[in-house]
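A single protein chain has been removed from this complex, and every other one stays in its place.
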Amino acid sequence: MTRIAQLSCGTEWSGVQAMLEKAAGMVGAELFFPEVDLEDIDRAVEEVGLEVQSPNLRLMIARAKALAEGVPADAAFILTCFRCAEGVLAKHAVRRYLQERTSLPLVMYSFTEKPKLGELLLRMEALVTLAEKKTLLAREKQEGLTLGIDSGSSTTKAVVMRDNEVVGTGWIPTTEVVEAAERVKREALAQAGVKEGEIEGVGVTGYGRFLLGEAMKADLVQEELTVVSKGTAFLSGVQRGEATVIDIGGLDNKVMTLLNGIPDSFTMGGVCAGSSGRFLELAASRLGVDVPTLGRLALKGNPEKVRMDSYCAIFGIQDLVSGLASGSAREDVAAAACRSVARQVFETQLQEIDLRLPVIEVGGTALVEGLVKEMREILKVDIRVPNLPQFGGAVGAALLVSGVRG
Amino acid sequence: MRKEGRILVISPGSGLTPEALCRHLVERGVKVGLKETCFGLVLEGEEEALRGALEKARELDRYGVFSKPRGYPPGDPRICRASKGGSPRMGFHFLDYELEKLPLIGEALRELEEGRGAELKGEERRKLPLGELKQVLAEEVP
Partner (left out) sequence: MERFGHTPLSLGREIGERVRDPGLDNPPLNLTEEDLVRGLRYVSIEAPSGVRGRMGVLGPLVDQAEAAVVVRNTAYAFGCSGCFRAGLQVLYLLRRKGIPILEVEYPSTREEARGMVRRIAEFLGGLKG
């Protein structure tokens, strides 16, 4: 049983406490409140240094101090009401305080009165993974000869790694999960000049991970939040310190904040095609080009020249088509498509997260130059794109599995 | 009639113990559920019976027993320390905080009822006008 310390304000009064406990139970975890005495509270607030006024937030800070002083816990879940300014400040102060003093895995969350059970489960599952696989996740170096496969919703990726280097890759659109994985595996093995029998460990991640895990007798089957984080930290050489990872996928997108390559907060989109690679695919097909070409075209265009009233994959695309029909340049339409996706990711995902530098973009869409340029312009920060950004998940899986092989 | 909960808190300044208070109420035949706690008693019963119990409790120490309504029934697992992994119920720290001041409040009540004590001072704190602050600055930092 994983014991998760709950550091929160407002869960009871938003009516979500019972749901939190249910979600914890579903992933084999238990929530508890660290005990504190009255006289500890003021001292804790003073030590942390953020003079919040709400008694519950002061109590939350004191509970964090109790954890730092050794109250036994496997992980901490830090959560406050969505839209509460005082809560946001307290949440991040507590996060920093704990990260500076403990190695406890932690995850933050802002809730409304109707959180989705799936969102809570994802976070609880990540906390349990972070707690149970702490030693494995600390791994920064790949050893031996391993294979990592990322079975995504729109593409399947594989890498072969040998002694901390990527020596073979494969990348194709996902059709049937296992079949696509077999094909990318063969591609990656051929490129690496390696026979399947020589592989010492197989790690799988992504949507199709459970199916693949069985079919390929994988040594590691793990959700993509931690795996992509590790892979990105490896590819970009940011294994230590803070970072933000933006992964705009084919059908959804993820944003994660990292400390030492391990995520402590994340948001996942997935209900809007307008904030995913799918929008770019639709726009590209209207222009009669492939997505990478759309990205290059966009660099030469001016998005301001095309009027877009919607980020929606239906209505937004309609705007682009109208633009083309009224004589807009293809470059401008391509740029407008990239700006639309970047803005939608910004408005839906990045509002819920604290942006920590450096910002690193991965996923297949990180190769779409026009999109990265638009993200840079919106965020007003440099965005790093590592080599092989589309293989973040596969590299993470190959790296981590080298710690469990044999 | 609907049941209600009450907390009886014994002021740290009182010589009364929860056990003695409980025994007294039982002897006086109150018709409420009683549970001893570290700070006094938790009562549960109908409104009228609770009021009666409170009056009888004050017979023992008029300025040492305080009370307030409590939401949960005694030993409710939803907020029980044992079932919540060790942390006290919501509002516990508030009670702890209030407890510290009860001797002062009790003493003030006694003086008031006995017609003793100094008159109220009407003095109020106000912010220093800017002009005066400037003057102080000029004096202190020549």
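Each chain carries a letter (A and B) given by its place in the written order, and its residues are counted from 1.
Here, a contact is a pair of C-beta atoms (placed from the backbone, for glycine too) under 8 Å apart; a residue touches a chain by one contact, two chains touch by 3 or more.
None of these values were measured; they are calculated from a predicted model.
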Notebook entry, point to check: Of the chains that are displayed, which are in contact with the missing one across the whole complex?
Noted result: A, B
Notebook entry, point to check: Looking at the whole complex, which of A:Ile41, A:Met108 or A:Ile199 touches the chain that is not displayed?
Noted result: A:Ile41
Margin query: By the contact criterion defined above, which parts of chain A meet the unshown chain? Give residue numbers in ascending order.
Written below: 9-18, 38, 41-42, 52-59, 80-84, 86-87, 111-113
Next item on the list: Over the whole complex, note the residues of chain B touching the chain we left out.
Entry: 2-5, 54, 67-73, 76, 78-79, 89-91, 93-94, 96-98, 101, 104-105, 107-109, 111-112, 117-118, 120-121
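Quick note on the criterion: only the chains that are shown with their structure count from here on.
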Margin query: Centroid from C-alpha atoms only, then distance chain A to chain B, rounded to Å. What do you get?
Written below: 49
Checklist line | Complex interface listing, chain B residues touching chain A | finding: 84-88, 90, 93-94, 96-97
Check: Which of the residues in chain A come into contact with chain B in the complex?
Finding: 3, 12, 30-38, 41, 55, 59, 63
